[in-house]
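In this view, the complex is presented without one of its protein chains, the others remaining in place.
In order of appearance the chains are A and B, and numbering begins at 1 in each one.
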Amino acid sequence: MKGTLKKVLALALASVMTIGLGAVAHAADLDTSEEVELTMYVVSDRPAGQDVVDENLNALLKEKLNCSLKVNWIGWAEYANKYPLLFSSGESFDLAYCATWLNFASLAQKGAFMSVDELWPTYAPKNFEAATESAKKQATIDGTMYCVPTLLATYNAYGPIYRQDLIEEAGIDPDMSTWEGMEEYLDAVKANHPEMDGYDVYSAQPEIIMTWMQSKGFNWIEKGLPFMFIDPTEENPKVFTYADYDGVKEALEMTARWNEKGFWSKSALADTDTTKTQNGKAAMRIHNIDTPAGYAAAPVDPSFEFRFQNVVKNVAHLPFTQDCMVISNTAKNPERAMAFWDLLTSDQEVYDAFYYGVLGETYTLNDEGQFQITDVNLYNTSAMWAARTTELNRNQMGTPDWYNEMRAGYEDQIAENDAAEKYTSFVFDQSSIETQVANVLNVQQQYWWPMELGFTDYNTAYDEYCKKMEAAGLQDIVDEAQRQLDEYVKTLE
Amino acid sequence: MKNGRERGRKEGFREEWKKNKPLFIMAAPAFIFAIVFLYIPMVGLIIAFKNYRYDLGVFGSAFNGVDNFRFLFSSGTGWLITRNTILYNILNMVTSQLLAVLIAIFISEINKKIFKKVTQSLILLPYFISWVVVGVFVYNLFNYETGFIPSIVAAFGGEKPNFYGMPGAWPWIICLFNSWKWTGYNSVIYIAAITGVDSGIYEAAAIDGANMFQRIWNITLPSVRPTIITMLLLQVGRILRGDFEMFYQIVGNNGQLYNMTDVIDTYVFRSLLTSSNIGMTAAAAFYQSVLCFVIIMLVNTIVKHIDADYALF
Partner (left out) sequence: MENSKKIKLSTSSKAFYVIAYVMVTLMALVCILPFIMLISGSFTSEQFLRFNGLGLFPGEFSTEAYGIIFKTPEKIIRAYGVSIFITVVGTFLGLFLTTMTAYVISRKDFKYRNALSFFFYFTTLFNGGMVSTYIYYIRYLHLKDNLLALIIPGMFNVFYLLIMRTFVQTVPTELIESGKLDGAGEYRIFFSIVLPLLKPGLATIGLFLALGYWNDWYNAMLYMNTEAFYPLQYMLYSIQQQTQALAQIASKAGITVANLPSTSLKLAMAVVATGPIVILYPFVQKYFVKGITVGSVKG
């Protein structure tokens, strides 16, 4: 409530200011007479042929905005250490890629970014208008907007990625939207291909039961805390966890059985291979729709027919901050950076030059407008993933037909049932419970993961898990989440 | 009184300076190096007591007392991981040093030059193999389905052991790999120390009719004793620090094993993975430093009382 009010005031102030200067709030009134060089940080390794792309883009930017862009790359080998340091080293740069997985909220809270309350509507009005209300709420931390979220819609749809060719080989017809159907499929694969793993688990969080909960209509409220759920169809949803939900034992029983059937390795949590499904070592994994679309576009073996089935009951958009653009608190040209962002996310020509490079040289297009990078050893798409918008972004050549259809289907589902959508813009502020969160995440990994995979006997391990979670301060987290959620629900009216 | 003492100290310094001026000069480069590159960055220690903000920096951020330390102890894990860290260090210290001394003695006594040279190079090989690659080996040796050891056990008719479900096995597995990696490296020091012994002493002993074991016991071991004690003391000074890479690559994300394998460094890494909380990271490091400091001061004082020559400082 407070946040919204403040934002409205800020907006009003911003427009008063610009009107006061005798101009309309439009990017065009930015003084572009001086040529500037914008500096942008992204997380990725610089492709060998990037010079061609930069040169082409900068010619375009010089003409349209009298500026050029210098991209600095933080490689995959260093980003975990260096990304947070970027904001403490005092180095001056204008914009950077950020994301939930780069701890956007925590960094924003700790003063890493410049507020975009005024910058965004003033210098990137088209982008501002295109952004949904919920995206703007997600960008707001402690009453101030700290990022420009992506305009590309993604969904919480999650479910089995499996292979049609294996189904046909076994001569079965399982309903893959049900857990019984998945089990039937896995049984058949195990019988026909004992050398394969049924279900793909590697040294990370197994997402089976989290998805199982979503298939029952419960949604997580913060993906980083994947043990805490709400039922979005309730009027005043009550926050609950695995520890207070006895029904979860049904899922634990299922995964214990799957383990006994040998659907995954007893050493799965030590296995670092993340590509088992893609490479034919495993028959199924649970993930999002983009993953199998990629597998299908470049199959390791042409006989692999990847399919996807969503099992999440209450479909909603994912937080738009999962890819976002931030302005550094050391930026020298934040206004121009914002104007550049507006241009980038609204102009197909600039977007293509930025994201794919030079047509015919670094990428090609087919009749459907799908792209292909000509030489992946030299070129790549941009690593500024936050620049993607639903309108401007192109699919990879070879993307299966079901991909766009399914995505359109999710939009329809959201339009029909906005139960979960209401809560996508809820941002859980964890600053007052950081200690408890750190402890609880530890317990989750130590006790839940092995139990979820049936390595420990849930009949006894479940109680121990609950006890440990409680000792780690779970209740504080639930109480705080409930308090913030109640407050949030009030603002919805 | 105070003045007198101060004057005394000053005069002592002046006298020492006059007497050992070249020594002061020879120590100066390292002294300056330590100040510039090691002591100045130590101002960062205060981050442990601050609510670090990127816009305010190290000095501008506000103090928050001991808040950053709470996560280590609030859930009762602090004691467990502290205990694990200490036990692992003691176990690893004893095994890797003992083996290193043994191997060094053996290699030094062997006369065949080529054999000596070749083995001396070979035992250094494991040092080059990073923990990431060791992790690959561990998985290939112990995984239940295709692992080398379970397969052998099964081939001999035994019941396949599921190592990843047996937390009790891992302290030994970790100790084994730690010894494997460091024995050769450490033995280089001992071989060098033994080489330094005057060969005349050995000849005299041989004339006296001392046998091999007597010779080793009475001459070789005493001559490497200062090195052994220094090495042990250096290890004691790190007794609260875990080799993060080793534990992380060998154990990975196997929660089942944590009660037996979690050390402070792995626990901190896991806890702060999703929050990038610089203050809490600094707090954990500070806790380790203080405990190490207390322990080494204690041990060093004891050693000093027994024989001042062997103390670290």
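To be clear about the criterion, a residue touches a chain if its C-beta (ideal position, glycine included) is under 8 Å from a C-beta of that chain, and two chains touch if they have at least 3 such contacts.
Treat the numbers as computed from the prediction; the structure is a model and nothing was measured.
In the full assembly, spell out which visible chains the left-out chain is touching.
Across all of the complex, the chain we cannot see touches A, B.
One chain isn't shown here. Among A:85, A:170, A:466 or A:489, which residue touches it?
Of the listed residues, the one touching the omitted chain is A:85.
Could I get the residues of chain B that touch the absent chain, sorted low to high?
Answer for chain B: residues 12, 16, 19-20, 22-23, 26-27, 29-31, 33-34, 37-45, 47, 52, 57-58, 102-103, 105-107, 109-110, 115, 117-119, 121-130, 132-133, 136-137, 140, 146-148, 180, 183-185, 188-189, 191-193, 195-196, 209, 211-213, 223, 226-227, 230-231, 234, 237-238, 278, 281-282, 285, 289, 292-293, 296, 309, 311-313 touch the chain left out.
Quickly run down the residues of chain A that touch the omitted chain.
44-45, 48, 72, 75-78, 81-82, 85, 88-91, 195, 272-276, 278-279, 281, 288, 290-291, 293-295, 297-300, 371, 373, 376-377, 380-381, 383, 385, 394-396
Rule of thumb we're sticking to: only the chains that are shown with their structure count from here on.
Go ahead and note the Å separation of the Cα centroids belonging to chain A and chain B.
The computed centroid separation for chain A versus chain B comes out at 41 Å.
With touch defined as at the start, can you tell me which chain A residues reach chain B in the complex?
84, 87-88, 90, 103, 106-107, 110-112, 203-204, 224, 265-267, 269-272, 329, 430, 434-439, 441-443, 445-450, 455-456, 468, 471-473
Going by the contact rule at the top, pick out the chain B residues touching chain A in the complex.
These residues of chain B touch chain A: 52-57, 67, 70-71, 74-77, 135, 138-139, 142-145, 147, 162-165, 251-256, 258-259, 267, 270-278, 280.
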